[in-house]
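Presented below is the structure to which this report refers.
Just one protein chain is left out here, and the rest sit where they should.
After this line comes subunit A, so read on.
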Amino acid sequence: MKAAIEHLANRQLDPSLSRARGRLRFVGCVFAVAFASIAIRLVDMLPEEPVLREAPAQAAVNPRARPPILDRNGTLLATDLKVASVYADPSLIRDLEGTARKLSQVLVGVEAEPLLRRLRAGKRFAWVKHQITPREEEAVLRLGLPGVAFQFAEHRVYPKEATASHVVGFVDIDNRGLGGIEYALDSGSLADRDRTEPLRLSLDLRVQHAVLDEMRGAMDRFQAVGACGIVMDVRTGELLSMVSLPDFDPNHVDKAGSEQRKNRCSGQTYELGSLFKIFSTAVALDSGRIKISDRFDATRPLRIGRHTIRDDHAKKRWLSVPEIFMYSSNIGTAKMVFDAGGGEAMKDFLGRLGLLERGSLEVPELASPQVPSRWPEVTTATVSFGHGIAVTPLQFVEAMATLSNDGARVRPTLLRVDDPAAVPRTPVVRPEVVDDVRWMMWLTVAEGTGSRAGVDGYLVGGKTGSADKVDYERGGYRKNAIIASFAGVFPIEDPRYAVLVMLDEPRGDKGTYGFRYGGWTAAPVVSSIISRAGPLLGVQPSTREAGEIMEARRARVLPSAGDKQREKAVAANGAGR
């Protein structure tokens, strides 16, 4: 073999053979170049990182999967759990009766008779029980029954139950969001976000619980039919708490009635009464035509056409602007607004605060305010003390936050704000006006109608409100039914949080001497909320100097009201309307 090869190699070649060989070599080169270029191109086409085939567990994006919902500190509010449901294939079961009996023994709420009927229906599939607990799952497995199997599906679970029900919302049996943030995740403002990332809300569960606890207590005590409590960060617009009562357990939403599902904070409008005097006073000062030291005649009721406007606790004397505010004088407020430019000025100002249009929030439960279409004198007067205009409590808090936040409007949000500096702020009110209003809110709590909202450790400012309830069936206002409210801001020297408590149809009790006005029913709730939430939120106690600055201003602006007269005024003002 070897010799043969050597012989072939050493053989003298004839010229034709060597030509053929030369051609072959040429063709070989051409092929080599062609294959080499294909090989280079193939290497060139390789992706930079090898693409692995996705495992089926992740490849199929489950449309039912929902992101976990957390509060601002990472506490779990809603999550998907994989929950088993039991079904049976009757064609594989020999002993239908025995199977039905055994299953009914281990599954809570499953009875043998109806189950047997379902198994005998002649189909090859029958549900035994939906969404069983892990313990039940284990018990069924232990039975080892043929023809009985599980199907696993995501099921939404709300571990904190009713605590944030109106904010978080709820889902239907197919895991589709039907209310609150859950709805927004599917069809609302949050539909476009990554569904695997947990959603962080602005809520602080600790504050939410404190508010809920205090409000439940007030609801029970004053036998109110409903209530709303809101705590908002005035600088970022984050809602730390939003409680609407009565509430519901989102795990068992089918057991909740329409009254429980109703979001009274953002989905309902109310005439908030004297709370609006915050804005009326701001309108007056913002117009530049009225100074804080101006005085108005509140000796007699104000007559406009056939209407008469009275004060609930008439002082029957001339009142300065701060006195009108702290004693909540309807006559004085109406006169102030007339002097400031009347309906036009009021309408313009309320518009700037966003009270004349639908508010904005992530949840779908948003009501549009009911605002007057025309602004004749009598409407202007009633709006100035919060009647004839109905807004949602949330809108009110937003507007009040604007007046606490150096006059810059910040939109409320239910999502955590990571960079407070990036929050858009729209200046709508002059800072000097805000400063005056803030001081008057302090005065109202220090010695006016809101004295029961005072808190040890913090300087609080606020305003009481007690509005007659509109009678939607017969028109006009209902007797003996009011909306009692208190809107507070703390710490008033450098506002951080706005708190609103609104009670729907409270009744007075012995402790309030039968009074049901906001100063008696809602103000103490705000006081409790602030004293519980303030330390939780790390708000430093107000300093003595801050209080002295406020006091010094009182001595300057209210020199006429001597101590004795003021004491009398406080006593006479006991009704706190």
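Everything that follows uses one rule, which is that contacts are C-beta pairs under 8 Å (C-beta built on N, C-alpha and C of every residue); 3 or more make two chains touch, one makes a residue touch a chain; residues count from 1.
Throughout what follows, contacts and distances are computed from a predicted model.
Entry comment: the absent subunit's protein name, as recorded by UniProt, is "Cell division protein FtsL", drawn from "Cell division protein FtsL", "Rod shape-determining protein MreD", "histidine kinase" or "Cytochrome c prime".
Looking at A:P372, A:G457, A:G508 or A:G547, the residue that reaches the missing chain in the full complex is A:G457. Touch with the chain omitted from the figure is made, among A:K102, A:K129 or A:K160, by A:K160. Touch with the chain that is not drawn comes from one residue among A:R41, A:K82, A:R142 or A:R303, which is A:K82.
Across A:S165, A:T464 or A:S531, the residue that sits in touch with the chain not pictured is A:S531. In the full complex, the hidden chain is touched by subunit A at residues 5, 9, 52-53, 55-58, 68, 75-77, 79-82, 134, 157, 159-161, 163, 205-206, 209, 213, 455-458, 531-532, 534-536, 538-541.
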